[in-house]
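With one protein chain removed, the remaining protein chains of the complex are shown where they sit.
Coming up: subunit A.
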Amino acid sequence: MVQARSKILVVEDDRKLSSALVSGIEAAGYEVSAAASAEEGFFLLHRLQPDLLLLDLTLPNRNGLEVLQQIRQEGLDVRVLILTSHNTIDDRVAGLRTGADDYMGKPFSFPELIARIEALLRRVLPPSPPQKLVVGDLTLDVRARAATRSDAKLELTAREFDLLLYLAESNGRTVSREMLARDVWQETSRYTPLDNVIDVQMARLRRKIDDPFEVKLLQTVRGIGFSLREP
């Protein structure tokens, strides 16, 4: 995943969240600047010409949506990801209509934010998904929907294969329960029963792909989610 260091501007008035965002995104390999107000944001937007703008909707003095409107009126070439605690469908629709490229409700899971930033910055269409995914000695045949580990065929249910595929496609990055709920289970929100289901499903998957082997690939990152990688 070779990326020229893309520039990201964070416009967020909460200092704590802003600095967490900056250091987290920097750690993911981007060049990050931060602004605490709409005015400062505009100034930096023109000077730095970032590739992506993380925009909080509730800014002092000015509504984030107005900022977004002005950006689109000026025709600035920047992708915009909205961050907000007003997270109803209507809010999302309003945000996307005004010209946002993506929308995340607070609180969000950090792995998901990074995943979305990556997706937004992928300027070219992603290459057609590879036929084979390999993690250590685990191989996934995407077309045949079959998984083998150390040449032993793994008997997986459809849901288990989907889950494994999603983890493998994430390239060793951690995926959160929110991401699994949305992308694998196709549920609109995460809730307690679904968390239980995810945990049980993960335990079963682990029994099949890890238990018989020395090296454990499926990692639980406490408090965050799961990742599939060589330790």
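Quick note on the criterion: contacts are C-beta pairs under 8 Å (C-beta built on N, C-alpha and C of every residue); 3 or more make two chains touch, one makes a residue touch a chain; residues count from 1.
The rule we apply is simple: contacts and distances are computed from a predicted model.
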Chain excluded from display, named as in UniProt, from "4-hydroxy-2-oxovalerate aldolase", "Acetolactate synthase", "histidine kinase" or "ABC-2 type transport system permease protein": "histidine kinase"
Option from A:Leu17, A:Ala36, A:Val142 or A:Ile224 whose C-beta touches the chain left out: A:Ile224
Residue, one of A:Tyr166, A:Trp185 or A:Phe213, that touches the chain absent here: A:Trp185
Contact residue for the chain not shown (choose from A:Ala36, A:Leu76, A:Leu120 or A:Leu194): A:Leu194
Subunit A residues that touch the omitted chain in the full complex: 88, 107, 159, 177, 185, 187-194, 196-197, 200-201, 204, 221-224
